[in-house]
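Note that this complex is displayed minus one protein chain, with the remaining chains in position.
Let's look at chain A:
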Amino acid sequence: MPARARVDRIKVLYNAAKSLPYPWLLRDYPKTVLHNGVGRFVCQLQRLTFTFCKSTEPSFGVRQFIEHDLLDFARENPVVVVYVQPVRHKLPMLVGEYLNGRTASTLVKNMDRDEVARHVNYLRTRSGQRIVQFERDEATNNPSVQGMWHPMLHQDTAMNSAALPDATFSKHHSSKQSATERVLQMLEEARVTNVQLVDDGSPI
């Protein structure tokens, strides 16, 4: 065997990456907004662009949505600017732009009117943050209440100034009492209570 074991690190990383359920997703921990429940709702979606074709089949559902539901949607969400952009012979897309500068888009090819409405509602209610996979379901700013362990944690501070080795620190401590210590303790108790110790033959 060599003096130091050789470890193949690339294989470890490769195997770890294979076991990730969604390797294309970013991985992160949940973060809380600290003003939880204080403040007012601000719709993060600022612009919504419908890109569709006026004649082809895949855009049929989007055309139905624009014809029947879009006016109601715009009336209910006055902060959202809606653009409707016909493009010839292209697939239909929904592109939302958010307050944090990010965009989110959805391909709504071959979808009917209800499905398009669901995707519009999804883009409306998103925050604009990237979707990440959580490493863990919980996160904390204070991982340990008792603090980090270190080697000096429960060490006797008298050792700091003593010259080691010192016999006082190496003394064994035990809860068990030896017979000699028991006899000396009985003698001390008798001296305190002023009792005469007499051998009456009974066991100690």
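In this section, a residue touches a chain if its C-beta (ideal position, glycine included) is under 8 Å from a C-beta of that chain, and two chains touch if they have at least 3 such contacts; residues count from 1.
Here is the rule we go by: contacts and distances are computed from a predicted model.
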Original post:
The complex has one chain missing from view, so what does its UniProt entry call it, picking from "Adenylyltransferase and sulfurtransferase uba4", "Ubiquitin-related modifier 1", "MMS19 nucleotide excision repair protein" or "Mitochondrial ribosomal protein L13"?
Top reply: "Mitochondrial ribosomal protein L13"
Original post:
Among A:A16, A:V145 or A:A167, which one is in touch with the chain left out?
Top reply: A:A167
**OP:** Would you indicate which residue among A:C43, A:V87 or A:M159 is in contact with the undisplayed chain?
**Re:** A:M159
Subject >> Where the missing chain touches chain A, by residue >> reply: 1, 5, 29, 139-141, 143, 148-152, 155, 159, 164-167, 169-174, 180, 183-184, 187, 197
